[in-house]
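Sharing a structure below in structure tokens format, with a few things to ask.
With one protein chain withheld, the remaining protein chains of the complex are depicted in position.
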Amino acid sequence: MIEQIEIELPKLSRGFHIITHYIADALGVKPDIGLLNVHILHTSAGLTINENADPSVLVDFESFLNHIVPEQMPFVTHDMEGVDDMPAHIKASLVGSSVTIPIKNRRLHLGIWQGIYLCEFRDRPHRRNLVLTVYS
Amino acid sequence: MIEQIEIELPKLSRGFHIITHYIADALGVKPDIGLLNVHILHTSAGLTINENADPSVLVDFESFLNHIVPEQMPFVTHDMEGVDDMPAHIKASLVGSSVTIPIKNRRLHLGIWQGIYLCEFRDRPHRRNLVLTVYS
Partner (left out) sequence: MIEQIEIELPKLSRGFHIITHYIADALGVKPDIGLLNVHILHTSAGLTINENADPSVLVDFESFLNHIVPEQMPFVTHDMEGVDDMPAHIKASLVGSSVTIPIKNRRLHLGIWQGIYLCEFRDRPHRRNLVLTVYS
């Protein structure tokens, strides 16, 4: 069995946001055993799995990525859409554009402290679209 | 066909460790053609695929990640569990929390030099749990 749906997230500000609930809710009834692939259809935002409890983790992630991928790096030439343009592409490839998560007992089988993050790398909030594909 | 099992690795010290054999052994008989997804249920350890031959590669990986994600970065605020806490989360998202590997002829179809790494980012050794899901 394979099922695929597409969802649009609400506009989220630059930074890291926990979106596990949007995804779990959109899927509805899940199989006993399966795998969920979540793919983001954009190149200046990413997806990752990390700590879902302390909001300071989300802030520290944003600070760290700004630290290793600062704006106005001297060698960057792709800046048509502003100084946040190329750094956003780089950050997207560092975290990745999809996550795959086991399904067990009709639930996303994440670790106790794991949540799914939307990583928005552009200054201007965007509507981001995700493709959710479930195998069972 | 879909099968899912969970395994607990032995406690491994901070650093990079080849765990291909634990995974291949736990799976037992594998299908002719398939895909294996390995997901780690933790947020301060990660999984990646890299060179399985020279132990110095494992050491250099640990050195490199400590170099770009040092402890006591001035902007970090999440340090409840010590100075290795937030760096461990960041490193986990840089390498990722799952790997997907083709299965062919009843074996993991990795390149000759490829092995699966457990990346332990905390100072204190932890027991890490993996979910193995096989499609065929």
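To keep things simple, chains are lettered A and B as they appear, and every chain counts its residues starting from 1.
Rule of thumb we're sticking to: a contact is a pair of C-beta atoms (placed from the backbone, for glycine too) under 8 Å apart; a residue touches a chain by one contact, two chains touch by 3 or more.
Here the structure is a predicted model, which means the values were calculated and not measured.
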item	value
Contacting the left-out chain in the complete assembly, out of B:Val95, B:Leu118 or B:Leu132	B:Val95
Missing-partner contacts on chain B, residue numbers	33-35, 48-51, 54, 56-57, 59-61, 63-64, 67-68, 94-96, 99-102, 104, 109-114, 117, 135-136
Touching residues (missing chain, whole complex) on chain A	2-4, 37, 39-43, 68-69, 73, 75-78, 80, 86, 89-90, 92-94, 96-98, 100, 129, 131, 133, 135
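Heads up, the rule we're going with is that only the chains that are shown with their structure count from here on.
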item	value
Whole-Å gap between the CA centroids of chain A and chain B	20
